[in-house]
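Only a part of the assembly is drawn; its chains keep their places, and the rest are absent.
Note that the chains take the letters A, B, C and D in the order they are written out, and that residue 1 is the start of every chain.
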Amino acid sequence: MTKPFKRILFTGAAGNLGRRLRDHLHQFADIVRLSDAVDFGPAREGEEIVIADLAKREDVFKMCEGVDAILHFGGVSTEQPFEPIMNANILGTVNLYEAVHKLGIKRVVFASSNHTIGMYPTTTQLDASMPVRADGYYGLSKVWGEALSRFYWDRFGIETVCLRIGYCFPEPTTHRQANTWLSLDDLVQLLHRSLVVPCVGHTIAFGVSDNPGLWWDNRQARFLGYAPKDSSARFPEPLQGPVDYASNEDITLKHQGGQFLINGPKYPD
Amino acid sequence: MTKPFKRILFTGAAGNLGRRLRDHLHQFADIVRLSDAVDFGPAREGEEIVIADLAKREDVFKMCEGVDAILHFGGVSTEQPFEPIMNANILGTVNLYEAVHKLGIKRVVFASSNHTIGMYPTTTQLDASMPVRADGYYGLSKVWGEALSRFYWDRFGIETVCLRIGYCFPEPTTHRQANTWLSLDDLVQLLHRSLVVPCVGHTIAFGVSDNPGLWWDNRQARFLGYAPKDSSARFPEPLQGPVDYASNEDITLKHQGGQFLINGPKYPD
Amino acid sequence: MTKPFKRILFTGAAGNLGRRLRDHLHQFADIVRLSDAVDFGPAREGEEIVIADLAKREDVFKMCEGVDAILHFGGVSTEQPFEPIMNANILGTVNLYEAVHKLGIKRVVFASSNHTIGMYPTTTQLDASMPVRADGYYGLSKVWGEALSRFYWDRFGIETVCLRIGYCFPEPTTHRQANTWLSLDDLVQLLHRSLVVPCVGHTIAFGVSDNPGLWWDNRQARFLGYAPKDSSARFPEPLQGPVDYASNEDITLKHQGGQFLINGPKYPD
Amino acid sequence: MTKPFKRILFTGAAGNLGRRLRDHLHQFADIVRLSDAVDFGPAREGEEIVIADLAKREDVFKMCEGVDAILHFGGVSTEQPFEPIMNANILGTVNLYEAVHKLGIKRVVFASSNHTIGMYPTTTQLDASMPVRADGYYGLSKVWGEALSRFYWDRFGIETVCLRIGYCFPEPTTHRQANTWLSLDDLVQLLHRSLVVPCVGHTIAFGVSDNPGLWWDNRQARFLGYAPKDSSARFPEPLQGPVDYASNEDITLKHQGGQFLINGPKYPD
C-alpha cells in the first residue's frame, strides 16, 4: 500500500511518547527519521536516526533536511528550572521553524500541552480560542511554541497542528487523569488526521479521548475528523471512596493543570 | 464497600421524586436522613426521618444538623398561589442556606427546574449562562434558589449544583415531555456526580436524558462527567398522527414551559 | 405644555431618592401620586398621597388604581434581615404586578440595583445579559423583581424598565462611589426616557453617569436614548494618597458591591 | 395508519433528489403532488403531477392550490449563468411565497444549499447564525431564498425550515464529499422532522449525516430532533494515497464550496 509520505521526522524519540509511538509511525511514511538529544540505540528497518540538540541551529537544520513533515515531540516535557526549558523548548522551536521555513517543509504537528491552560478552574469548559493560562515554565514554553507556529502560518503559510495533549499514559488513576486521558490509539489517529487532512492552517486541538467530564471542546478543530475511539470510562471509577470536601482547597484539584502547579516556581521560603 | 458519605439529607422525601429516589439513596451514604413537611411513614433500615417545615428556621436547623451533604428536593413543586411558594421555596431556601452556612455543611444539590427558563421559545437552544425567563411563581421561586445559592458560593464558598430537572416521570406522552424527559437512572447518576466530583463551585446543570430534540446544552456542566444512558427515543413517537399547524398558536407548544404557562398567574377575567 | 401622562405613581416617596426626585416628577404628569409605607407629610399642588404597605394586596391595588405608569422605588433599600426584605420587596412586587396586570397598567419603571451583580470582581466589565451575582438579601430581592417583571412581559406584555441604580448621592467620596455615581439630573433623564420611549419591552439598564472607569455597559439599553450629562470626573480624585496594595485583600474593594458585602449574611461567629 | 398530511407538494420532482425521494414521500401524505418545469412521466398511485414554470406566477398559484405543506426542491440546482438562476430561484421563490401567503399555506421546507456558505475556509466551524458567504450565483440564489423566507416568517408568521443540503449522492469519493455527505435516509428523516415538529418558526439546518470532520454545527436546529443515522465513515477512506501539500493552494480544497468555486463567475481572460 502506498504510504502518505516518503519521509517524516519524529523528534523526542527517546521520550515516553516517542517510545510508545515508535512502532506506529511506519504507517505514515516509507522512512521514519527519529531524533532525540540523547542516544537511544540503533535504527530499525525503515528508520533513520539523527541525534540533535534542539538548541543548536546546525543540528536542527541537519535533522530536518529532506523530510516531508515533522512530528515535533522533542524538548523538555516536565516542569523544570527555566534554563533547560528555554534552551530546548524556546530556542529549540525557533531553530526548528527557521529550518522548516528555509528548507521548504510545509507542515508540522507540534506536541503542545494542556499545561498551556492549566490555571483554569476545573469547573470551566475551554475551547481553543480562549486565552492561555499556563501553569509553570513548561506550560509557558508550549504557549511560546503555539504563538511561534501561529506566526509562521500567518506570515509564511507554514501549517501547524498544535496538539494540547492530556494524560497520555496507559492507565489513569486519579479524577484529573481520567478526565484528560488520551489513549495511544487515539493519539495515533490524531497524528494521522493532522498529517493527511488537506489545508489545516494553524490549528489547536486538544489531544484527549472521549472521556466523561471533559474540560475541553474540540469544536474549532472538528474539521480534522478526529473521532476518539477510547474513553476512560472503562477504567475503575477514580472517584471511589469517601468524599472529603476539605480537599477542595487543594490547588491541584481546583485547577486543570493538577500536580504541575506545585512542581513549578515556588512561593518563597 | 465504603460509601461516599456518612450521612446525607434528602428533603422532599414524600414527593414524587422523593418516593421514586428513596431506594436509590443508600449508595451515597451510610445513613440517609429523609425529610418532608408531612408524615410519610416510618424510617427503614439506614434511614432517619425528620419532619420539618421549611419556613421554620428552627425546624430547618434541626433537619440539617450533622449531615455531610444535602439533596434539597423539598418545597412546593407545582404552580400554586404565591403564599405557599413564598413560604416553602423562598423563605425555605433562606433558612436552609443559613443553616448550611452556620453548621459548616459544604455542598448542596438543589432541585431547580426547567420552569426557570420556561418562557423561552421551543425553537431556542439554551445553555446555563443565558438569562432566566421563568414561567410562573414556581419557576420564579427556583430562580430565587439559584441566585441565593450563587450568593452563598461567591461569598462563603458553599458549593451547590442546581439541577434544572426536566420531565421526570416514567413515560413521556407528549412532544415536550419526550424532549425534556429525565429517566430515574439518569437522575441517580446526576445526583451521584453532583455529590462526588471535587470542586463543583456553583453549577447549573440541566437534568435531562439523551433525548432527541433537546433544547438544553449542558456544556458548562460537562466537567461533572454526567453521561446520560437513557433516551426518550425508545418511547412511541409522540409526534404521531395528523399534523395540525393551527396548534402552533398554542402558547404551551410555543414555549419551553408547556402547561405551566397556563397554570400560573392568569389574565384578568 | 402638554405633559406625557395624566397620572403617574411614584412609590417609596419618603426614601432618599423619593425626597430628592419629588420636585422633578411634575414634568411627567398632571398628577403625581406619591406613596410610601409611612406618613411623609401633606400633598403639595399637583400631588396625591397614598400610604400603602406593599405587603398588603388591597393597599397595593388601591395605590395603583387609575395611574398611567408606575415608578416603583418603594420597599427596603438597604441590606437588612430577611423578613422585612421578603415582605416589602418580594411579596410587595408580587402584589404590585398583580395589581398592574389586573388594572391594565402598561408600563413600570423598577428601581433595581447594582447589588444584583455586586459579587462580580471590580475588574470585570458587565452588560445586562450576564448572569446575576447578588451580594446579599437586598440584591437578591432585586434579582427577584427583575425576574418577576420579565415574566409579566413574556407572559402578559407588561413593559418594565429595570434600572440598576448605582451610587445616587450628591457627592462620591470613594473609588467605588465615583465609579458607580449617578447624578440626580441623569436619573431624571433616565426616568423620562424610560417612560416615554415607545416599545421598551423588558429592559435592564444601568443607572450610572458618564464616569471614568465604568464597570457597566449599557449597550442593550442604548435604544432608550439615555445620554448621561454628568461625570464623577468633576469631583476631587478619590484615588489620592499613598497606595496600599495590601488593601487589595479587602473584599469590599475586590467586588462591585462594595460595603454591602459585609452588611449582609455573616460568617458564623 | 394515519398520515401526517392529506396533501403535500414536492417541487423539483424531475431532479436528482426528486427522483431519489419520490418513493419516500408517501409516508408524509395521502396525496403527494409532484411538480417540475419539465414533463417527467405519468403520476403513480397516490400522486398528482403539475407541470409548472416557477417564473410564472399563475403556474405557481395553481401548483400550490390545496396543499398542506410544501417541500420546495425546484429550480436550478447547479452553477449556471445568471438569467436562468434569476428566473427559477429568485423570481420563482418570490412567486412561491406569494402563493403560500395568499393561499394560507403555513409551512415550507426549502432546499437551500451549503453553497450559501461555500467561501468559508475548510478550517472553519460554522453554525446557522454566521453571515452567509456564497460561492457563486447558485449559492447567492439560495441566500435569497433564506432571506425571503425569513421575511415571510417575521412579517406573516409563515414557517420555513431551510435545509442547507450537503453532498447528497449515493457515495462520496473525495474528502469534501465525505465531510458533507447526506444519506438519503437521513434526508428523509430530516424532511419528516421538518414537517411534523410543532412551532419551527424560521430555521436554518444543515442537511448532513453524522460524518467525521463536519464543518457545520446544527446546534440552533437541535430542537428538530434530527438524529442522523448514517456516516460517511463507512466508505473507503477518501484521504488515501500520498499526501501532496502543494495541493493546499487549490481553492477548491481551501473553501467549503469545493468545485462550485470554479464553476461560477470567472476571472477575465
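Things to note:
Convention: a residue touches a chain if its C-beta (ideal position, glycine included) is under 8 Å from a C-beta of that chain, and two chains touch if they have at least 3 such contacts.
Computed from a prediction, not measured in an experiment: that's the story for all the values here.
Shown are 4 identical chains; the number of copies across the whole complex in this structure file is 6.
The definition used in the following text is that only the chains that are shown with their structure count from here on.
Common neighbours of subunit C and subunit D (chains touching each): B. Interface repeat of A-B: among B-C or A-D, over half of the contact pairs recur, by residue number, only in A-D.
Taking shared numbers over all numbers used, the subunit B to subunit C interface scores over half, which places it in the same class. When subunit A is laid over subunit D using CA atoms, the rotation angle comes to 120 degrees (nearest 5).
Rounded to a whole number, the gap between the C-alpha centres of subunit B and subunit C is 31 angstrom. The distance from the centre of subunit A to the centre of subunit C, with each centre set as the mean of the Cα atoms, comes to 52 Å. Note: centroid distance subunit B to subunit D, computed from Cα atoms, is 41 Å. Among the residues of subunit D, none is in touch with two or more other chains. The touch graph of the protein chains shown belongs to none of the named shapes. Chain pairs that touch one another, listed by label: A-B, A-D, B-C, B-D.
The touching residues of subunit D, counted against subunit B in their complex, run 2-6, 68-69, 106-107, 159, 195-201, 203, 219-220, 222-227. The residues of subunit C lying in touch with subunit B in their complex are 82, 86, 90-91, 94, 98, 101-102, 104, 119, 129-137, 139-140, 143-144, 147-148, 150-151, 154-156, 261, 264-265, 267-268.
If you check the complex, the residues on subunit D that touch subunit A are 121-125, 175, 179, 211-215, 217, 233, 239-243, 245-248, 253-254.
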